Each structure stands twice: as structure tokens, then as C-alpha cells.
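All protein chains but one are shown at their positions in the complex.
Every chain is named by a letter (A and B) in the order it is written, and numbering of its residues begins at 1.
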Amino acid sequence: MGCIVQNISFNHANGNKALKNISFSVNSGESIAIIGASGSGKTTLLNLLSTALKPTTGYIEHNGSNPWLVSKKALKKIRSTIGTVHQSPPIPSQQRVVTAVLAGRLGQWSLFKSVISLIYPLDILGPHTCLERLQLGDRLFDRCDCLSGGQLQRVGVARVLYQAPQLLLADEPVSAMDPVLSDSVISQLINETVSRNATLIASLHAVDIALRWFPRIIGIKNGEIAFDLPPAVVTESMLKELYASEMGNLPMQANRGV
Amino acid sequence: MSTLTDLKMARQFCLKCLVVFFIIICLTVWSFAYLGLNPIRFFSFYADSNIAPFIARFFSPDLSTPYLLKIGSGILETLSISAIATLLASIISIGLALPTAGRFGPTAKSMTRFLCNFLRSVPELVWAAIIVLAVGLGPFAGTLALTLHTAGVLGRLFGETLENHPTANNTALINSGAGRVAAFLYGTLPGIYPQLLSYSLYRWEMNIRMATILGFVGAGGLGQMLFYELALLREPKASTVIITMLFLVMVVDAISNKLRAAQLHSMG
Partner (left out) sequence: MKHHSSSGKPYISDPAASSRLTLIAVSLVILWPMLELAQFQPWLLLNPENIEVLGNFLVQFIPPNTEADFLRIVLVATIETLAMATAGIALAILIAVPLGLTISHSLSISRIGPGSNYLFSKFVRFIARFLMLFLRGIPEIVWALLLVRIFGLGPTAGVLAIAITYGGMLSKVYSEILESGNTLPARALLVSGSGRLAAFFYGLLPSTAQELASYTVYRWECAVRASVVAGFVGAGGLGQLMDQSMKMLNGGEVSTILVVFFILVLLADNISLLIRKQLE
């Protein structure tokens, strides 16, 4: 899905200017990593892209439509083609993994199918395949409160894989995972862009993952774009400046604990 | 001096509550006078009327097998009325909870809040009396009356639970294109379900007590039996029904206490 972001800014209710005048465009099949220090506005940008928030000024277009100008029905349709992986998966803890993954297709299913699947899952193989890709296939029928933080994050990813959206947004999707696992999960997400020509925009805190996997890096600092370049051109000094507020320490997935 | 100020404060406090106390006493005495009740009269009444034999007849309850069978079916009828009414009301209340919590906008919220308040302010017995006029005597009227009242109570409780529940899970599903109902079923319901169940079970317990007396206006169950026996001046049979009511309430109380203790135990 192609996106155009034009001069958007976003102010929070308390007056805090989270984003100031951001513009960029994305083509179908692209993978972009958004990096920046904590509080730089990465999550707000993703929320604007996913239609969770409305831009204060400017507009965003998905495949040529502005989601805030179309009918409710059309908005619902646009939303079903956008999948978001949250840093903290919005999944009820008492729910079973299979149901949590099935929830990805609620936007495409009829109400009747959704209700029946609560009692008996109408598609078990689909969620299973998605979970297998993330090495979580054996936890299909477990309750989500039996999972570790990293496993729960993978369920969130599985839900988006099951949804098979045209636009994948990921907000720090591997923050709770060890380096090996996070590599495997990121590669799965990038696979989606290759196999289905979907677009992937991921905000990442770990710079090494961004540089290693993504052909286009957008750096955000204080709500503005600092740079929009392929990784080969990104220098260490640019990164240090980006993370100046974190005392110049560049966050790496490899430096994290498990 | 500190003791003087302490005394002053104590006296001040006492004055306010003394005044309130005095007003209440006056109103109470006036109530007795208004109703023409003289407490001393009660005892003379007892002496010179035929209360004693009337009460004595209650002490020999009818325990014959055919009547006990009738009592048994009365118990089952009462339990059924309460169970079905609570079940129906819970389902309706899940539907009422959404607008009550504001998920469909502020006008819907105030309208459903008003509806729930109306349903639960009218006592169950009054509902039963009105509904008997609509559908005739019998347990169906009792079931409907309890359903309406309970829907008001549970609708408000469910709505409050829903309102206090974080909406992140629900919002995430809406943002991936799910409809409002589906998002509720997959995102919110699993989280609030235990609390809703707890409210419903507690209400069922109260409804069993209620179902026993709705029969007084002809709405079935043990209440209707009691009314009938007293009307026919069959005190032994009436006393059996009263003993059964007492017994039923005690058993339900004991079971729910045990269940509550077990639940607390398992959560710990």
C-alpha cells in the first residue's frame, strides 16, 4: 500500500507538540525503519499512520484516500488493510492464543463468523501457521497469561501476520526479545513485504536491527525528521546526534538482556 | 488553656448530634401517634383475641408425602423462575452495558442510564403485579418481573464495570477494522467476564429470595402457595411453606458462602 504523509503535525491535548511538519512518501513493498530517542515522536507517528490519531495539521493518504474524509464504512475497510504490532500487545490476558490471533481478521469476517469462532475456532490451521513462523506453534491453545513477555509480543505479531494487511505498522515489536529471536521475527515481518508486496513501517529502539534489516531509515528527533536515508549512508555521528538526549549511547538489541 | 478548648470542641460536636438525635426522636414518637399505635395495646390485644390458637396451629406443620411433593415442585418452580430471570437479565444487561458505559455516545448513555434506574427503582413486587395483568397469573409473570428488575440492576453494574475497564484492547481491534460488537466480544469481554459472572451469581442468590415472595401477587413459586393456603385458612400447610422458605434461604446462603470461600482460596 502506498502512503503519502504531507506536512503533518500533532499536538497532544496538554499542548505538547509531539510532531512538527513531517512529510515523506512510501511505495508498496517498501520496508522503512523509524529510529529515534525515547519521546522523539515515533509512536505518535505510527498512531497517526494507523488512523488511531488524527493529525492536527496536514494529511495522510493511504493508496490515495484520506481516512479522515471518507465514510465510516470506507474507514472500516481501510483499517482492515492496516495491521499494527504494538510494543505491549493489546490482548486480554484470559484469552487463548488461538482466539487472540483470530482477532486479526475480525475486520474481514461477518459478525456471525466472529461469534461462532469464540466458541469453536473456525480456522485453526491459519493461526497455527502464523505462530509456527514465529516458533510459537506449540502454544496455540494456551491462555495468554501463561506466556512470557517475549512470547506475548510474538502472539501480537502472529495476529498481524494472520490479518495479512497491506500496511504493516510495528511499534517496537521486538523490545522484549533476545537478539536471536528478534532477528527471526523481523525477518518474518520483512518477508511479508516480499511475498505480498505489503508495506512495512517499523519503529525500532535498537539501532543495529534497523541498520541490518531495513533498506530505508528515517531518523526522528524532537518531532521532526532528522534524516531519511539508506543505511549505508547513515554515519555514526548522525546517529549520535539523533540519540543526543540519551547521552550519545546508541541502543542495541545485542546490549539488552533477554 | 488546652483543656478549656478541648471541652469547648467536645461540647460543640455533641450539640450538633444532639439536635439531630432530638429531631429523630420527635419524629419517631409522632409516627407512633399518627398511626394510632400504642405499644402497650399490643399485649392486651394478644390476651383477648384468638391469636393464641391461630399461632398454635402453625406449630403442627403438614408433613404428609403428597404435600411434600407439592412443596418440592414449588421449590423447583421458584428456582426456575429465579434462574431464568437472572440468565435473561444478564444477557440483556451485556447489551445494556455498552450504551451505559458511553460506547454509543452521550445521548444513548443518559437514556440507558435512565432506563436502568427506572427498571430497578420499581420494586420487583410492583413489577409482578403489573405484569400479572398482562400475561395472567403464574410463574411466567414472576419470571418477567424479575427479569425487568434485574436487568436494571445488572445493566447499571455491568455498565460501571465496563466504564472502569481500560479500552486499549478494544481500540486496537477497531483500528484493524473490526466492528464495534466484534471488538467488544474479542477485546473487552474476556477481561470483564469474571466480574460480570460474579455480579450475576450474587443477583441469582437474591432473586431466589425474591422469587419466593412474588407469588403473593400471583406470580408463581412458593409465594403463591403460601398465599393460597393462608387464604383458605389452612395454617398447618402454610407453616410448611414458611419453613421451606426459611430452609431454602439458609441452604442458598450456606452454598454461596462456601463457593465464595473456595473462590477466594483459589485466587490466593
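Convention: contacts are C-beta pairs under 8 Å (C-beta built on N, C-alpha and C of every residue); 3 or more make two chains touch, one makes a residue touch a chain.
Because the structure is predicted, anything quoted here is derived from the model rather than measured.
A.B. asks: Taking the whole complex into account, name the chains on display that the unshown chain touches.
C.D. replies: For the complete complex, the undisplayed chain touches A, B.
A.B. asks: Which candidate, B:100, B:150, B:188 or B:212, sits in contact with the chain we can't see?
C.D. replies: B:212
A.B. asks: Give me the subunit A residues in contact with the hidden chain, please.
C.D. replies: Counting only subunit A, the missing chain is touched by 96, 98, 119-121, 124-125, 128, 140-141.
A.B. asks: Residues on subunit B that touch the omitted chain in the whole complex?
C.D. replies: That gives, for subunit B, the contact residues 16-17, 20, 24, 27-28, 30-32, 34-35, 37, 39, 42, 45, 49, 51, 54, 73, 76-77, 79-81, 83-84, 87, 121-123, 125-126, 129-130, 133-136, 138-140, 142-143, 209, 212-213, 216-217, 220, 226-227, 230, 242, 245-246, 249-250.
FYI, only the chains that are shown with their structure count from here on.
A.B. asks: Could you list, by residue number, the parts of subunit A that touch subunit B in their complex?
C.D. replies: Within the complex, subunit A contacts subunit B at residues 50-52, 76-84, 86, 90-95, 99, 102-104, 106-109, 111, 114-115, 118, 163, 165.
A.B. asks: Could you pull out which subunit B residues touch subunit A in their complex?
C.D. replies: Checking each residue of subunit B against subunit A gives 168-169, 171-179, 181-183, 185-188, 190-191, 193-194.
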